[in-house]
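Handing you a structure now.
Only a single protein chain was left out; the remaining protein chains are all shown in position.
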Amino acid sequence: MSRSAIGYIALLAFGLAAPFFIYPVLVMKVLCFALFACAFNLLLGYTGLLSFGHAVFLGTAGYVTGHALKVWELPTLVGLLAGAGAAAVLGWVIGSLAIRRQGIYFAMVTLALAQMMFFFFLQASFTGGEDGLQGIPRGTLFGIDLADDMNLYYLVLAIFAASFWLIQRVIHSPFGQILKAIRENEPRAISLGYDVAKYKLLAFVLSAGLAGLAGATKALVFKFATLSDAHWHTSGEVVLMTLLGGMGTVFGPLVGASVIVTLQNELADKVGSLVTVIMGAIFVVCVLAFRRGIVGESLALYRRMIGQKP
Amino acid sequence: MKEKILVGLTAMALATLGTQGAFAQAAKAKTGKLSGDMVKIGVMNDMAGVYADIGGPGSVEAAKMAVADFGGKMFGKPIEVVFADHQNKPDVGASKAREWFDVQGVDMITDVPTSSVAIAIAKVANEKKRVYMNTGAATKALTNEECSPYTVHYAYDTYALANGTGKAIVQTGGKTWFFITADYAFGHALEADTAAVVKASGGEVKGAVRHPLSASDFSSFLLQAQASKAQIIGLANAGGDTINSVKAANEFGLTKNQTLAGLLMFISDVHSLGLKTAQGMMLTDAWYWDTNDETRKFGRRFFAKMKRMPSFDQAAVYSATLTYLKAVQEAGTDDADAVMKVLKKTKINDVFAKGGYVRADGRMVHDMYLMQVKKPEDSKYPWDYYQLKKVIPAEEAFQPLALSTCPMLKKK
Partner (left out) sequence: MSEIFGIPIQAFMGQLMLGLVNGSFYAMLSLGLAVIFGMLNIINFAHGALYMVGAFMAWLGLTYLDIGYWQALLLAPLCVGVFGVLIERTMLQWLYKLDHLYGLLLTFGLALVLEGLFINIFGVSGQPYSIPDELSGAFNLGFMFLPKYRAWVIVSSLGVCFATWYVIEKTQLGAYLRAATENPKLTQAFGINVPLMVMLTYGFGAALAGFAGVLAAPAIQVSPLMGSNLIIVVFAVVVIGGMGSILGSILTGIGLGVIEGLTKVFWPEASATVVFIIMAIVLMIRPAGLFGRET
């Protein structure tokens, strides 16, 4: 069996057993953010586009799913898909506008448009503004009551595994190769005849939709959707998770998300607002000295150890 | 002789039986079943933000004082106070509450200012079936549409504030109003309740403007208030927001032609503003440290630790914690259903309230006080800020039970 297959199986086994010895809600939070980070990595690590407003997709899906489940009383799966779908549509709108600029400007435009949506959410009545959308029912799935944290956990694990698999398929497909080509050398990709804008937009929409799925699932786990989900601090957090874990690597976002969510959870009680300082410090250190992230640096170290060129 | 011995023996036997009985009673009070073999009380509030002075670390201290006054132990087992900062965000508060209940075995949550968080935690407490004694939040939704068998709304609510301050100001001639409202559950509720009182008293509401929670710059909102030409500018906000609104109003010369009404003010706000700026303002208070000897003693004890006089929220946390501990003792367990049953039969007579009681909808009913902020020259010693204008009796202060929209009540 190949090394990576063993790795996947080990990870899956851990995932199946985790809720028995770790607080399930915490593991579910990690999985949601890991999915968010994987979706983000598709855009940053593989296409080379830094979206600084990605939290807007997390938030939009959370609100849409929440509304669908609470007010329209739709079945759980339909609600989740509605949220992810809404995020994908929003991704198409924001992506179309943002792609008109390159590099840094692209990042600034995504940030600004996300902020605009944040203010819209603040005003709109259906989101509940500062109060948030509370009391989202978890519903049932094929007769299994999802109010039980353990039952919900396996659904979340399944959603994460399926999305992760999807991202893998995309990365290793011809489409994924073109995305990498765009990241490496955009003018050359254009000169080879590829409609670069279309590919970028497609990657953006896919990333937005999956980020939306993460947001919808998170709304289900915590039974609320609030403004924090769409705040630019959350956008910054996902960048940090991806950077810390390793941009452009398969497991980087998962590692990054696990570290950051766990760190926040452990430190929140002990150091209070210093958590932000620590996050910022990690950012600075990563950019200056640790750009390949945990997974990237580990891989490089491993290669050096076995004698390959890192 | 024999009869005397017989009587004596019978008396002794009866006495022994009697004391046995009494012993048994006392023994029952001294033992009970506690989940996790301890009582854990969680104080959750805003520790560093706009409401930090109203509750904050002071509330934690108040809870600890209550535990100490209770005796420090329940049935020989420890009583622990834990605390957390909800940062005025419902998601942070709700997640923390969930974790407290699931993982840390917290039995009762108290304080929780910021109505949006308060409602979120009421939902979690209802789901997990744990006691929730909210002292910090104002929204009367906690005993109406968001009521729950596990929620006790302890200290005050927007109805009481509107009824007190709103009515009093309209009666002194303030007929036209304009609201500056904090844009979340609390602000909306306070604005709505006060507007209702104003209209019922024959007044008129000229308009309202909503501002984000902990807004930094009130100038734009105050300009709109100025443009409305209303006599009274009702500040439907609290804490740091009220302080900033009042300061900015003074800067823009608003106070020359219009009067500010702080619909929710705490003694810490008056302290921050200073008597020169705040003098003459009317407010409705649930408790004041300088009312009688008992409250003064409590105030000084608190001052020794925190270097500030307690706000009514902090005094309420003390009272709620003490009342809860007594209820657990009487119920013999910290099981929420049993404790809630006792709480709804309890009469509360402590430093915070006399003759207070908990209604079927979870509302703790007690007297409220209409106060006016003293002029600087009338204040004789530090924290001597208020003059009592009127005691509003419990039955009049709070929304009548018949008008409550609490779904629990409909079942009957």
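Per-chain numbering from 1; labels A and B assigned in written order.
Just so it is clear, a contact is a pair of C-beta atoms (placed from the backbone, for glycine too) under 8 Å apart; a residue touches a chain by one contact, two chains touch by 3 or more.
Remember, predicted model here, so these are calculated numbers, not experimental data.
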Review point. Missing chain touches which shown chains?
Key: A, B
Study note, to complete from the structure: Missing-chain contact among A:107, A:155, A:255 or A:268 belongs to A:107
Check your understanding: Which residue, A:169, A:198, A:291 or A:304, contacts the hidden chain when the whole complex is considered?
Key -> A:291
Review point. For the chain left off this view, which of B:104, B:171 or B:224 is in contact with it?
Key: B:224
Point to revise | Per the touch definition above, residue among A:97, A:150 or A:301 touching the missing chain | key: A:97
**Study point:** For chain A, residues in touch with the removed chain
**Key:** 50, 52, 97-98, 100-101, 103-105, 107-109, 111-113, 115-116, 119-120, 122-123, 232, 236, 239, 243, 272-284, 286-288, 291
Point to revise | Interface with the undisplayed chain - residues on chain B | key: 48-50, 52, 209, 214, 216-217, 219-220, 223-224, 226-227, 239-240, 244, 247, 251-253
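The definition used in the following text is that only the chains that are shown with their structure count from here on.
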Review point. Quick one: chain A and chain B, Cα centre-to-centre, how many Å?
Key: 40
Practice item. State the interface residues of chain B toward chain A in the complex, per the touch definition above. Key: 47-48, 84-85, 89-92, 94-95, 98-99, 102-103, 115-116, 119-120, 123, 183-185, 212-213
**Study point:** Residues of chain A touching chain B in the complex
**Key:** 23, 25, 122, 128-132, 134-135, 149, 222-224, 226, 228-229, 269, 272-273
